[in-house]
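What you see is the complex with one protein chain gone and the rest in place.
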Amino acid sequence: MPKFLTSINAISWYFLFPVIFIHFFVVAFPSILSLLLCLTDWNGFGRINYVGLENFQELFRDRVFKKAVKHNIIWTVMFLTIPVIVALIIAYLLTGIKRGQLFYRLVYFFPYILASIVNCLIWRYIFHPRHGLGGWFENQGIDFLAKSPFAMKETALYAVAWVDMWHFWGFLVIIYLTGMYQVDDSLYEAADIEGATKFQKFRYITLPMIRPIFVLSLIIIIIWSVPTFDYVYILTMGGPAYSSEVVANHLYSQAFQRMNVGYASTIGVMMFFYVGIIVGFFAILRRMGWEV
Amino acid sequence: MATARFRQRSSYINHAILIFMALTIILPLLVLAFNSIKPSSEFGANPLGFPNEIRLMNYYDAWVNGNYTQIFMNSLTLVIGTLILNLTVSGLAAFSLAVLNPRGIQTIVVGLYLLVGISIPAQLFILPLFLMWKSLYLLDTRIGLVIIYSALNAPFATFLIRSYMLQLPTELFEAAKLDGASVMQLFTRVALPLSWPVFLTTALIVSLTVWNEFLFAITFIITDEYKPISSILFTFQSRFANDYGLVSAASILMAAPIAILFMFFQRRFIAGLTSGATKG
Partner (left out) sequence: MNKILNIFLTFILTAFFATSTFAATKVVWWMESSADTDPTVQEMMCDAFNAEQDEVELECVFKEDINDTIRPALLSGSGPDMFDTPGASYIKIYQDAGLVKSMQEYADQYGWQDKLLGWAYNSGVFDGELYSIPKNYETMIYFYNKTLFEENGWSTPNNLEEVESLAAKIKAKGMNVYAYGSAGWQPTHEHLVGNYFNTYAGPDNVYKALIGEKKWTDPEFVEAIELLRKHMVDEGYWSGDLETYYSLDWDDFNNEFATRGSAMLMIGTWGFNVTATNFGETSDDWDWNPLPILNSQAGSAPNYQLATGGTMSINAASKNADGAAKVIDWILSDKERALKVTGSLGYGAWLLPLKYTDADFDPNIDPRQKRFLTEFAEASDSGNYGYTTWTFYPNDPGVHIWKDMEVVWAGDITPLEFMEESQRLWDQARADDALVPVGKR
């Protein structure tokens, strides 16, 4: 067999082939087909007319799209801060605890194993003005939470994000714990001898040691925020008055409610573009010597 | 002695914080559990508390109306099929990226490819995929859905396994190579035994995703006998919109198997992580 077919470089490609093949087949190829549609006005059936860049011009006029982009950015920032900080603290506290650790882990992780539809059911019930907390307060004669936060335009986006974060942060705890347990105990012991505080140990031992898994979690959050869909769709459908509309939701409603498949594909192209920027950013970080 | 007392005091504070966070999760879940055994007449007067009259028939109704036994088996088939296919392809890929050639062009090219792939919204490709599956006779089959789920979960699984394998000591592989191990043996004899904890973590997360997924399940399975549980719960929510007792019971039935599975694996999962850490 020729040498170049058995070189380590070639073999590493063989190992990669199955995943590339299956993923290309299921995701990339149909996506490319779909992306070709952004130059058309296809409605999901029959006739396909080429319309050039008309959809892109429309996109820049589309007020709802601009709103959705803004919401996606807010969404990403929220998820990069609140659940990450909480999960880091909790995971770190957990490593210092012997008794009850299993219990805490089970509890924190539990919402993550529930389907989005179940989580939404719970919180829609709790925030329901007639049932849940609203109803409970009403029964006590207190006028609190008489309006659902999902129904107020000022709070809808944050209320939906709250439910998604409630379900998500326990996942981060487990991820960080995985990393923290790989930190050598002798490092902490050495630090104890030096008289380091809890915070110092966290800052100078834990954080640097779990960096690969920490950075991975940030990438996951940024990337998962782009197509975020189910919670918004199930809880508010992007409403009221587009106050919780996100890009994937806008795409969905264009494709399935308004039957503008071509236009929806255009939104998909923009999502690609955005993801490309993020990926490029991390590629640069890697060039600068970060182990990502 | 002084440090020991300090530790004890701080551990009370730690527990207080941990318990508070646990309550934010437990209380809403309790509401769901109470609702699942509450007769519908009681919801108005007692929206949050434990029911005065326990009605377990909610579960029976959900079980019978949902044809739960068969649907459970359908979901299980999907999960197991996806785990086999997904962990195989992702494990091989992660091994290649982390051990075989971590500095190669592959890491960048495939890494970028999967990063982009993970963030494509399903709505973008679901229609063309449907037509492809139709022409390949994969539509309305469980294997067709298994292939889709394996592909959708592949980027995440690959990244997670890779990030673990990166931390495996390279000396082990060097030593095995000196002993004359082939590349495949490096994977099966060295990498796999050392990284099984991460395979467990990955398997759990992939199982959850598959169990809970409903957009593809509803689109690609047309025959009722093949439908998994998620699409049935989705059906329940639109069918019995305001029968909170019934819908809550159905939700708990959906969550129960995966919750039990998770608790069962949790012990071995922790043991694996800790032993992996001490041995490393």
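Which chain is which? They are A and B, in the order written, and residues in each are numbered from 1.
Basically, contacts are C-beta pairs under 8 Å (C-beta built on N, C-alpha and C of every residue); 3 or more make two chains touch, one makes a residue touch a chain.
Note that the structure is a prediction, hence the values are computed from the model and not measured.
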### Interface partners of the hidden chain - shown chains only, full complex considered
A, B
## Note on the structure
Among A:59, A:151, A:270 or A:285, contact with the omitted chain is made only by A:151
## Note on the structure
For chain B, residues touching the missing partner are 127, 130-131, 134, 137, 139, 218-219, 222, 234-235, 238-242
#### Entry: Chain not shown, touching residues in chain A
43-47, 128-130, 146-148, 150-153, 237, 239-243, 253, 256-260
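Quick note on the criterion: only the chains that are shown with their structure count from here on.
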### Summary
Touching chain B in the complex, chain A uses residues 8-9, 11-16, 18-20, 22-23, 25-31, 33-35, 44, 86, 89-90, 93-94, 96-97, 100, 102-118, 121-123, 125-126, 131-133, 135-136, 139, 166, 170-171, 174, 177-178, 181-184, 192, 198, 212-213, 216, 219-220, 223-224, 226-227, 229, 248, 251-252, 255-256, 261, 264-265, 268, 271-272, 275-276, 279, 282-283, 286, 291
### Task
Could you please specify the touching residues of chain B with respect to chain A in the complex?
3, 10-11, 14-15, 17-18, 21-22, 24-26, 28-29, 31-32, 35, 43-45, 47-48, 85, 88-90, 92-93, 95-97, 100-101, 104, 106, 108, 110, 112-129, 132, 147-148, 150-152, 154-156, 158-160, 163-164, 166-167, 183, 187, 197-198, 201, 205, 208, 211-212, 214, 230, 233-234, 237, 244, 247-248, 251, 254-255, 258-259, 262-263, 266-267, 270, 273-274, 276-277, 280
